[in-house]
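What you see is the complex with one protein chain gone and the rest in place.
Here is subunit A:
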Amino acid sequence: MSLQPPLALYVPEPAGRPGHPSDFSYLRLAPAGQARRPPVNSSAAELTDLAYTLIRVLDDEGCAVGPWVPDVDTDVLKTGMRAMMKTRMFDARMLIAQRQKKMSFYIQCLGEEAVGVAQALALNLDDMCFCSYRQQSILMARNAPLVDIICQLLSNENDRLKGRQLPVLYSMRDFGFFTLSGNLATQFIQAVGWAMASAIKGDTRIASAWIGDGATAESDFHSALIFAHVYRAPVILNVVNNQWAISTFQAIAGGEDTTFAAHGIGSGIASLRVDGNDFLAVYSASCWAAQRARNNIGPTLIEWVTYRGGAHSTSDDPSRYRPENDWENFPLGDPIPRLRKHLERLGAWSEQEHQRVAKELEAEIAAAQKEAESHGSLAAGRTPDVASMFEDVYKDMPAHLQRQRAQLGE
């Protein structure tokens, strides 16, 4: 008989469940202004502390404090404010359209608007973003045409992707937005490859890679870190830790007692952990990472700490696995009111301005929706030509696909 106690399997549980409010003390928070700002040529080993703390700029009063206060024009902040509002209003409207059965599926990014918008404004338009399905805020920041976006959601006659892709799996090369895949994490290593190509060709463009907390468990996340480090690829590796992967808490993805930023340090990649709801911190950290990439110093991994304010998708009901009012209690708040408070403090925003912009955006989105719907929808029956389903499988259509296309008409 062994004298040892029996082994016990440990299975992490979330900080809250329906009916039981979350205890957010697991988040490694830090006051605004406290985290240091190291030189951009720092090595990963010199940044270990920054992977376990939180870089924040905006305090509770909306003041920008500490070494990470970005050197940014107020107009850029206002542009960012507008893009965040546009993203949220667009999401709300598309959610309704999905409930009205105008589209089969939608994914919102409620509460995560700052990470995409602020990074997009820190990059150049020709830097390629390799996104997951929750970075529509990048398209909004880059002013991608709403009509085109909605036509994709409707799979209608004007859908640039010819009805082949599930709604939200956009592809907009002209806006530096790489074709979205349903397969998680695949784009993370592809972004590294794209960045390596840019370096091979002696280009000046950099890549921006995006992944969620849950998908960091996929093997492609680890491949991406290794390749980015080995070849010093000019890439920003963004991990959006919104605490949830559908119903699974980030602890199941390996987040308990560590951080996602720490993965980067372990791989030799300079890594930061940043308040993802703090627009100024996102902008500032993104500029820091972009400068590293552009100066051939190497890749940067950034964990954005945020919260998935909405359901995972239109097919999900979060009240079955997490507290109903969880987002309201999240210590880092909502990115839009936080930036608004700051802008108002600068005298660059007001209630009237807010209402005016909201009204303008509402009209713009409504008009775009109306125009997109005039091109039909999956529900209304006006979808791309069925024969086009055989195109683009190969550059030139092989004989067997020509035969199958002919059979379709028989």
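One rule holds for everything that comes next: a residue touches a chain if its C-beta (ideal position, glycine included) is under 8 Å from a C-beta of that chain, and two chains touch if they have at least 3 such contacts; residues count from 1.
Assume contacts and distances are computed from a predicted model.
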Looking at UniProt, which of "Na(+)/H(+) antiporter subunit D", "3-methyl-2-oxobutanoate dehydrogenase (2-methylpropanoyl-transferring)", "Protocatechuate 3,4-dioxygenase subunit beta" or "Cytochrome D ubiquinol oxidase subunit II" names the chain that isn't shown?
"3-methyl-2-oxobutanoate dehydrogenase (2-methylpropanoyl-transferring)"
Please pick, from A:Asp49, A:Glu324, A:Glu360 or A:Asp392, the residue that touches the omitted chain in the full complex.
A:Asp392
Checked against the full complex, the residue among A:Met85, A:Ala224 or A:Ile265 that touches the missing chain is A:Ala224
Going by the contact rule already stated, which one of A:Ser43, A:Asn124 or A:Asn183 would touch the omitted chain in the full complex?
A:Asn183
Among listed residues A:Val76, A:Ala92, A:Ala197 or A:Ala379, the absent chain is touched only by A:Ala197
The one residue from A:His20, A:Arg36, A:Arg173 or A:Arg356 touching the chain left out of view is A:Arg173
Which parts of subunit A face the unshown chain closely enough to count as touching?
128, 130, 160-162, 164-165, 169, 171-173, 178-179, 181-183, 186, 189-201, 207, 219-220, 223-224, 226-227, 230, 392-395, 398-400
